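For reference, the structure I am asking about is given below.
Complex shown without one protein chain; remaining protein chains in place.
Our next item is chain A:
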């Protein structure tokens, strides 16, 4: 795609094939042999991309989830929704750029969308602390979601954060408390809620807008109790073990789906969402519409009871009679 210049190490074979194809295509003269060779290389490119992306290990998945060209919250706002009426501010302290909210139209449905924004330019990235929200972000999300519940608009939450911001101001303004309150309120908002992890599902910062009737994840996104680097630092005493930590934490969509923690996995275009924003957005739209129709059919009591049960059953333990 245009502007695509960020290369992951394990994608090298893909780029090599692409370059070969480009070189051949640049030839002035064409012959049947040349066209055949290009066709073969294209086939090989598809196969190679498939082979790499069907077997991403957890650490590679983390890198794809963090890819600079990966579609961000604002890309989905542009490509999935017909309108976005941003609602700013938490009525208390400020307007966090790392967590945005607003009314939007999804075909015929009016909804409220909240999501983490990581930014694209360096300026934007700095403004939103690379997607790490402050308490005012969660307060804003809560306040706008409460509006949605009041006026009967479904809520769509898009999660993409390395984690809630660790800083002095964040602690002074109650980071722990707002995340707790947000989860508590989301568990009881009387309107359908769909949560989708679109990139990084970084611990409490993700879960702060992650309680809903459906919790879904993009194929190459991840969702984890702690960043692999953070886990490695604590348990292995060195960030160099992030790869091992990523493996041990079981954070990929496949693992999460097997463990029953996510409801649906939304498949990404060949070679990851960063290779085709439009196709990814199309799949997102299909998923959201289908899920929204399902949820809107449910009476509110049933919806809330099922939302409760969904989280209630998570977490394996042994229950035995004490010996002796």
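By our rule, contacts are C-beta pairs under 8 Å (C-beta built on N, C-alpha and C of every residue); 3 or more make two chains touch, one makes a residue touch a chain; residues count from 1.
Everything below uses one rule, namely that contacts and distances are computed from a predicted model.
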{"item": "Candidate names \"3-isopropylmalate dehydratase large subunit\", \"Glutamate synthase (NADPH/NADH) small chain\", \"Sarcosine oxidase subunit delta\" or \"Acetyl-coenzyme A carboxylase carboxyl transferase subunit beta\"; UniProt protein name, chain not shown", "value": "\"Acetyl-coenzyme A carboxylase carboxyl transferase subunit beta\""}
{"item": "Options A:24, A:225 or A:270, residue touching the unrepresented chain", "value": "A:225"}
{"item": "Selected from A:45, A:159 or A:251 as touching the chain missing from the view", "value": "A:251"}
{"item": "Hidden partner chain, residues of chain A it touches", "value": "163-168, 170-177, 179-181, 183-185, 187-188, 203-204, 207-208, 210-211, 223-226, 230-231, 234-236, 244-245, 248-251, 256, 259, 261, 307-308, 311-312, 314-322"}
